[in-house]
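Other chains of the complex are left out, but the ones given are in their true place.
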Amino acid sequence: MIWSSFSDFWSMGGYGLYVWGSFGVTALLMAAEAFWTRRGRQNALSHVLAELRATDANGKDWR
Amino acid sequence: MLTASNLSLSRGDRRLFSGVSFTLESGQWLHLEGDNGVGKTSLLRLLCGLISLEEGEIRWKGQSTLKAPDVFRTDLAYLGHQLALKQDLSPLENLRADAAVSGRELSVKDAMAALAQMGLRSREHLPVRVLSQGQQRRTALSRLIVSTAALWILDEPFVALDAAAQNALAGVINAHLSRQGMVLLTSHQDLSLAGSGRRYKLTA
Amino acid sequence: MIRKLFYFSSPQNFYPLAGKLWPLFACLATVLTVWGLWLGMFVAPTDVQQGEGYRIIYVHVPVSWMSMVIYLAMAFWALLGLTFNTRLSGMLTCALAPTGAIFAFLSLWTGALWGKPMWGTWWVWDARLTSELILFFLYLGFIALTSAIDDARRADKAGAILALVGALNVPVIYFSVKWWNTLHQGASVSLTKGSSMQQTMLEAMLIMAVAFWMYAIAMTLYRVRSIILIRERHSQWVADLPEVKALSLEARA
Amino acid sequence: MSAFAAVLKRDLVLALRRKNEVITSVFFFVVVAALFPLGIGPEMNTLRLVGPGILWVGALLASMLSLGRMFAADHADGSLEQMALSPHSLSVLVAAKILAHWILSGLPLVLLAPVIGLQFDLSANALWILTLSLLLGTPVLSLIGAVGAALTLGVRGGDVLLTLLVLPLYVPALVFGAGAVQAEISGLGASAHLSILSAMVLVAAVFSPWASAAALRVALES
């Protein structure tokens, strides 16, 4: 273990802002990406459901 | 009442027509006929004030349209070759935006009803871009249904419509005539409209 | 083997395979990230010249590498799609792009955050930085193009053409910017400090790189499943999927 | 909803729908700012020197390039005819279109300028004056540009003509805009430049919608 205390670790020898800025944004964006991808799947499933319902009803009523 | 007296127009080196005079009373229609290129479209644009008048006079309700253009424009609905539709908006949005630009509020319900009357049910939310030729024209025509203008000037409104839509449009025009509206239109087909009216054959 | 490849090149068969594989890669990614971070943040010593600031390397380098690898992968699938006209290739190309764009952005971001303390400025017009910026633009262009086209098949074809043209260009861009910089005697900074990197640091960095690679694969597989669902929603096998059946029962209830 | 608001809203919705309008000019601006260093070379000293000029010229070009589209689409699809036939004053409708143009092509540049300025290593003060000068200057560009766009609508070779007409009128805005930033950098203070810019906005706002409307009526007569 190279850190003597937690605040030592946190300040990163004065480079805290930069180091945590990089790590933080990276983590954030990856989490956001995971979230978006997940929502993308729910979105896709709801599309499929809508499609199923439409073919069930077999609605062709536009004329 | 619309009165045109002694209109004439030149384009390029060519005199398109001259000495055109007619009167259109409330509840009447006028069917402008003539060969391709004789100047029907040009005459309609002249009447609307989109081309400036060189000779003759146009009076609306007794007033010269040059002197009181605002009065005339409030009472006028013009539909030309160009449909004035925004390709990226849906029929519904187009209809409502048009009404708003001319200063009226159009409720979604009324707009939907007008579109349905022109047979566009379930197409109200597609962008106009993907609609077929006939559906685009129907969208433009449904503007007439929600219009409050007394004078309709329509350039070949029946083009590209199927039989059902032609009937629907004839119905809309007839209803307008029976409300004492006036309709001035061009068409290469024979028309059977209700109310009194006549054909005017434009010649060079 | 070849037969197996053909088998899985149909979306219908790839869908369950991807479903089985992505959790595997996600787990690998997590484990490797934890290990790499442990090594990098708690074991690896302070750098002599850069102090603790150097630790940005554990995200910066993996992210930069992956942003390039992913573009190559996209070009590969695009070529496959254009030559063999397989539907799956187009979907994979589209599924890769967002992760690549995010990595390219992160490379720029972490690089800028590194540059401020090290060089005293957020940005210099150095060859590597400039070509990374351009790579980011290429990603954005790909995503913008494919998402602006409504028709999926048209989007796939257009995207494939673009990805290929872009891939042909990437080396030229890198080379050109490098040349440009030598002409101007460089921005008087150098990215690497040569081979003086300490063993632990190197290990941690490599582990992080592998972890991000696994992450990218997991994301892509997950995303391609959604894309397959949307594209194939008309077909019967989608309706027969257990997850779809369950959902439609739920909706009916 | 008043006709002014209706036109404004329609133009904004359309732009959002097509997306490009908003992004085109912004993107053009970003790109110009990114390309120059590649052409000129990476030395920060040179770049700092030419930064304000490049950014202002970029803004000017971005605004000018979107001028052509200000009335063209409405002209082509017949909406302009309908606007001319509407009972409302055409100047008011045109004013709405000009405002929409500025919101879409000027405002984003104003918001973006401070970020892009970083690439040229400008100081915080200089960035602030740059933003302010663009905030005052870009409306002038839209207003003057509208007259040019209306005059050249449907004219053969309209594009060039437009540039030819509009450019000389843009020069004062450029000189005072870029000048403001340089004055700030060299410590002279930018307030004189900025007040001249404000005066220019006011004058243009009064005359431009009226002149553009008159020009549009002429353009419709073909």
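Letters A, B, C and D name the chains as they come in the text, with residue numbers starting at 1 for each one.
Please note the rule applied: contacts are C-beta pairs under 8 Å (C-beta built on N, C-alpha and C of every residue); 3 or more make two chains touch, one makes a residue touch a chain.
This is a predicted model, so every value here is computed, not measured.
Participant: Since only one copy of each chain type is displayed here, what is the full stoichiometry of the complex, written as a formula using these labels?
Facilitator: Although only one copy per kind is displayed, the whole complex is A x1, B x2, C x1, D x2.
We adopt the following convention: only the chains that are shown with their structure count from here on.
Participant: Where are there more C-beta contacts: C-D or A-C?
Facilitator: If we tally the C-beta pairs in contact for C-D and A-C, the bigger total goes to A-C.
Participant: Between chain C and chain D, what is the separation of their C-alpha centroids in Å?
Facilitator: Their C-alpha centroids are separated by 38 Å.
Participant: Suppose each chain is reduced to the average of its Cα coordinates; what separation in Å results between chain A and chain B?
Facilitator: The computed centroid separation for chain A versus chain B comes out at 54 Å.
Participant: Could you tell me which residues belong to chain D and also touch two or more other chains?
Facilitator: none
Participant: Quick one: which residues in chain B touch 2 or more of the other chains?
Facilitator: Residues of chain B touching two or more partner chains: there are none.
Participant: In the complex formed with chain C, which residues of chain D make contact?
Facilitator: Residues 19, 34, 37-38, 41-44, 118-119, 121.
Participant: Could you list, by residue number, the parts of chain B that touch chain D in their complex?
Facilitator: Going by the criterion above, the answer is residues 48-52, 70, 73-74, 76, 78, 80-89, 93, 97-98, 100-103, 105, 127.
Participant: Under the stated contact criterion, what part of chain A meets chain C in this complex?
Facilitator: Contacts found on chain A: 1-3, 9, 12-15, 18-19, 21-23, 25-26, 29-30, 33-34, 36-38, 40-41, 43-45, 47-49, 51-52, 55.
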